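Structure, as structure tokens:
Apart from one protein chain that is not included, each protein chain of the complex appears where it belongs.
Let's turn to subunit A:
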Amino acid sequence: MDDDMVFDPSLKKKKKKKTGFDIDAALAGEQGESTSVEAPAGTGDVDLPEDDNLDLDNFGKKKKKKKKAVFNMEELESTLPETPPAEEPEQQEDEVIDDLDLDIDFSKTKKKKKKKNIEELVLEDDTKGEDQENVEDVSGDLWSGTDRDYTYDELLERVFDIMREKNPSMVSGKKQKFIMRPPQVVRIGTKKTSFANFTEICKTLHRQPKHLLDFLLAELGTSGSVDGNSQLIIKGRFQQKQIENVLRRYIKEYVTCHTCRSPDTILQKDTRLFFLQCETCGSRCSVASIKSGFQAVTGKRAAIRAKTA
């Protein structure tokens, strides 16, 4: 999936100055939640499940933040002997170059917390050494054989050890990239908007143009169609930022897995309902069907009356 999702950075260089596409905001809500749970547990692992996702955060705009992230990541890795750092430097370069980079994000507050924890854990790991290896063997746990109760931190560590053991790929620092160009939005005249790379974005997202079209039009409360040049012509005036917002919501609802947020998903229609099937974690959940809902009459009423009469 890396291959087809990653855009050649060289393709993109010209676009550098374009505003980024911040899909993360869309996921921010979720991320906030997951952070609070996962951050304390983020011990010892550069690549936690949450990182395996489409974190559409660093779409551009935030170059500074990105650089910070890179810096932190290097630090993280150096504290972590078991993580092969080989792959990272390259990707970091990508991140700096690429605007529209839906790459996994190490940014923001999460980072600090995690880093602290990692250091702690590395120390602990060193001291504990081998008994941690077989986690299922209860004798490996500190509280076994004693009267005392286990602590929350110990339990967290235990579950993460198990996770790492069962999913070696998680530890190996393999990251999924999901890079998308920003929508190219141009005004046509005063009343229409062209979304020029609509078809391309559909391909990137592996979704039927019709599905995305339905969603866009329903959300924007307008009408439109794909023209001969495979660009989407929308009635009304919309800015790139606005289209991005809607796209972000689309991705959150219909592209990324609701469980693990992997973008490697299939949208299936099954008896009137759409299901999102995740190729990464196997979860399957129904997604909201697209409805325009109530549409107010905005045109010239006289014209409508003339048409219907």
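Note that in this section contacts are C-beta pairs under 8 Å (C-beta built on N, C-alpha and C of every residue); 3 or more make two chains touch, one makes a residue touch a chain; residues count from 1.
Definition applied: contacts and distances are computed from a predicted model.
**Student:** Name the omitted chain as UniProt records it, choosing among "Eukaryotic translation initiation factor eIF1", "Cytochrome c domain-containing protein", "Uracil-5--methyltransferase TRM9" or "FAD-dependent oxidoreductase domain-containing protein 1".
**Tutor:** Not shown, but named in UniProt as "Eukaryotic translation initiation factor eIF1".
**Student:** Give the residue, chosen from A:A218, A:L267 or A:C281, that touches the chain omitted from the document.
**Tutor:** The missing chain is touched by A:A218.
**Student:** Pick from A:S144, A:Q208, A:S225 or A:S286: which residue touches the chain that isn't shown?
**Tutor:** Within the whole complex, the residue contacting the unshown chain is A:S286.
**Student:** Counting contacts across the full complex, list the positions on subunit A that touch the omitted chain.
**Tutor:** 218-222, 236-238, 242-243, 245-246, 286, 288-289, 291, 293-296, 298
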